[in-house]
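Entry: chain A
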Amino acid sequence: MTEPVLSIRDLTVEIPTRQGLFKPVRNVTYDIRPGEIRGVVGESGAGKSMTGNAVIGLLDAPAKVASGEIWLKGRRIDNLNAEEKRAIRGKEIGMIFQDPLTSLNPLFTIGEQLVETIQLHLKVSASEARDRALALLERVSIPDPVTRFNQYPHQFSGGMRQRVVIALALCSEPSVIVADEPTTALDVSIQAQVLDLIKELASETQVGVILVTHDMGVIADTTEQVTVMYAGQVVESGSTDQVLSAPTHAYTKSLIAAVPRPQVKLHRFPQVSYGNRETTFKIEDLARNWEQTAPSKSGKLLQVQGVTKKFIEKPAILPSRRRYFTAVDNVSFDIKDGEVFGLVGESGSGKSTVARMIGTLLPTDGGAIQFDGDDITTMEPKALAEYRKQIQMIFQDPFSSLNPRMKVESIVAEPLIHHKLLPPDQISARVRELLDRVGLTREAAAKYPHEFSGGQRQRISIARALATQPRFLICDEPTSALDVSIQAQILNILKDLQEHLGLTMLFISHDLPVVRQMCDRVGVMKQGKLVELQETEALFANPQQEYTAELLDLMPRLAQLSG
Partner candidate 1 sequence: MVSFILKRIVQSALVLLITGAIAFSMFSFVGDPIDNMLGQERTMEDVERLRAQLGLDQPVPVQYVKFLKEAAHGNFGVSYRQGREVSEIIMERAPATLELAAVSALLAVVFGISLGVFTAIRRHGFTANLIMSASLIGVSLPTFLIGILLIYLFSVELGWLPSFGRGEVVQIGNWSTGFLTESGRKALILPAITLGLYQMTLIMRLVRSEMLEVLRQDYIRFARARGLSDRVINFRHALKNTMVPVITIIGLQLGAIIAFAIITETVFQWPGLGLLFINAIQFVDIPVMAAYLMMISVMFVVINLVVDILYAMIDPRLRVSAK
Partner candidate 2 sequence: MKKTSTILAIAALMSSTAVVNAETLRWARAGDALTLDPHAQNEGPTHTVRHQMYEPLIIRDVTGAFVPTLATDWAPDPENPNVWVFNLREGVKFHDGADFTAEDVVFSFERAKQPNSDMKELINSIVEVRAVGDYQVELETNGPNPILPSNLTNLFMMDKGWSEANDTVNVQDFEGGEITYATTNVNGTGAYRLVSREPDVKTVMVRNEEYWGRDEFPLEVSEIIYTPIQNAATRVAALLSGEVNFLQDMPVQDLARVDSADGLMVKQAPQNRVIFFGMNQGADDLEADNVDGKNPLADVRVRKAMSMAINRDAIRQVVMRGQSQPAGMIAPPFVNGWTADMDGESSTDVEAAKAMMAEAGYGDGFSIRLDCPNDRYINDEAICQAAVGMLGQIGITVNLDAIPKAQHFPKITEGKTDFYMLGWGVPTYDSEYIFNFLVHGRESDIGTWNGTGFDNDDLDAKIESLASNTDLDARNADIASIWRVVQDEQLYIPIHHQVLNWGMSDNVGTEVDAEDQPRVKYFTMK
């Protein structure tokens, strides 16, 4: 075994806060060897990024390294002064951030940013720096580097930008690259390409890579070594194969268990018990008071017929001069009573636009949406109000979907008040009851959203959605902003709702494993069009379209994991 190029020993990071000393990283130890990719995995707040920041000496004040050591190629670097640390950054240790859209300065061409970094570290002439920059762009597979050299970041796509960011990290042939969630903001197809590039680079240039991620799939596909962190501490470390196939620590076990399996459909997600106080969802209580509605006349609760949505891309006074962007192009599908219908696709495929049109948040530009036989696009206001009572929506971001200035009670009560479903004096009791059913305390009613975690907030969203006893629930990426363990809880709740209350659902996601677990039928969208529609199991087993097949192929697979 080769000598580690980077060693972290007993690293502890401290942040003094109002409540006292907070230690986001505690006694963390791991090594990176040349050409090795070490995954660092854990949930939000586990301290994985903080460790990475400590390595490159970019901890934001007042956070500081309290104890421990960091060694780079036999030299201790944690105790260097600011200037010496700066000299190491970029030269010895490269860094890749999560969001390629914001990592590049928008006002400088990528050539300027590359040359600037190269000249800083390598002391070469301007033309040599340019040559090297072009070579780097070539290396990260940017087509036509000479043209691209003089372009600005906004002229690049997200994946291309991340390649530029990688090129920047490689400028001076660093020994180590810290990649902090480098693919989280990218679509799955781009994600695979970027990860492949990192793998190639590691083996070619013998650079050691710390790959910080929350995604077990990424770990399984990309890394050789993995370090699992929980609450600032390393709970388990070892070769990826070994850790994934035979986790020893309870947390690792629970974490792996919670990852949705793409291969098989499970009835319920395994519950992650470690560290999370399990809150129970009292579906039976809820079902007891649920007024069952009559099934729809045709058996198809929702019929989407040739729906189209155009956005103005270039406004002009004359309609003939306007240019439109067709976000949803002639999409048709039906959703049967009690069914969970999935819509998948990459970002920009139009799946959320469809959801928003069904939710009357956007007007349609053609086609019809029939709810129990009535076209909602031509409904009278009174009928529309009745429709709105019967549908509800759960949004992706639990932080923006709850008004931060309203108490939970007001949030959950709003549909009740608006639709005048209960006399005012009963509303408060009803809200508390709903909160109790979704697994929150009754006291939660008096609090503000920011006092809750992401999972709890999504429960509040669910409570709000259930307040009107809807027939139809639109879930727009309901768990993509959540940690995997929380995701499992929320998805189980949604399953319960469908089973016990007979709710019909439109489930939108970019995450194919999740879709497989949740949906009865799935539609695949690409650039505004519905390209494939099948029973879920059939789709996963036998995709009819090449595009679907590609998507399935790109799914990170935890091959090592048993069902």
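Behind the choice of candidates: all candidates are chains of the complex that A comes from, given by their letters.
As a working rule, contacts are C-beta pairs under 8 Å (C-beta built on N, C-alpha and C of every residue); 3 or more make two chains touch, one makes a residue touch a chain; residues count from 1.
The structure presented is a predicted model; accordingly, all values stated were derived computationally and were not measured.
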Neighbour of chain A by the touch rule, complex-wide, chosen among 1 or 2: 1
Parts of chain A lying in touch with candidate 1, wherever the complex brings them together: 56, 58, 86-91, 94-95, 97, 99, 102-109, 116-117, 120-121, 152, 154-155, 165, 168-169, 171
